[in-house]
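Dropping the structure in here first, questions after.
Omission of a single protein chain aside, the complex is shown with its protein chains in their original locations.
Here is chain A:
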Amino acid sequence: MLRLENIHAGYGPTTILHDISLAVEAGEVVTIVGANGAGKTTTLRTIAGLIRPTAGKITFEGEDVTRLSSHEMVDRGITLIPEGRQLFPDMTVQENLLMGAYRKAARQHKDAALEEVLSLFPRVRERLAQKAGSLSGGEQQMVAIARGMMARPKLLMFDEPSLGLAPIIVTQVFDVIETIVKTGATVLIVEQNVFHTLKAADRGYVLENGEIVLADTSDALLHNDHVRQAYLGI
């Protein structure tokens, strides 16, 4: 479904990703594991069209999407739920959700999509009229995920969905993600909570200093000595 071939990317003169190649097949849950600064967020931002790669090729459903900008990627069915929620603080929760269905294709079914995500997030329904900025961190994360689903994306990318949340909320967030996975969604997830994420994922890539050093099934990675030492602390 999604294929990155020898991608180089970064910010201005600084190259962060060196020769990244990875693939996500339809219906799969794939995770990228790595330390802070390894380039996980940069990878997701590059796929989302926020960063233009300096070399390499990205294809999505057979189409070359390397040079497309972020709004064109949303049209193709790729949505990134960014790190730190990134809601529109002075807009109501409902307005935030509606922005998730901003593109023309999504606008036609925004009412149906709203019902779908609200049935998945009953807590969000209670907060519809509230300012997004007034919610707690966990609630904001739920709204961010719900907003990302409003466009009914084919590929949903999560960037650190549990970052900065209380442990009990983290469990809730993972429950939600697992529910989404069960609906057959294709998911690419970046998470500091490596153990939890590998448990939920089919496959994983290990990213170090902007390069992919390991790629395997989640089970194999969970038993890999390097992964256990560096990321699981076992």
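Keep this in mind: a contact is a pair of C-beta atoms (placed from the backbone, for glycine too) under 8 Å apart; a residue touches a chain by one contact, two chains touch by 3 or more; residues count from 1.
Heads up, the rule we're going with is that contacts and distances are computed from a predicted model.
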"K+/H+ antiporter subunit F", "protein-glutamate methylesterase", "LLM class flavin-dependent oxidoreductase" or "Inner-membrane translocator" - which is the UniProt name of the missing chain: "Inner-membrane translocator"
Hidden-chain contact residue, picked from the options A:Lys57, A:Arg103, A:Lys154 or A:Arg228: A:Arg103
Absent-chain contact - pick from A:Thr66, A:Thr79, A:Ser162 or A:Ser218: A:Thr79
Option touching the unshown chain, where A:Leu114, A:Leu135, A:Ala151 or A:Val206 are the choices: A:Ala151
Chain A, residues in touch with the chain not shown (by the definition above): 48, 50, 69-71, 73-75, 79-80, 82, 86-91, 95, 98-100, 102-103, 106-107, 133, 147, 151
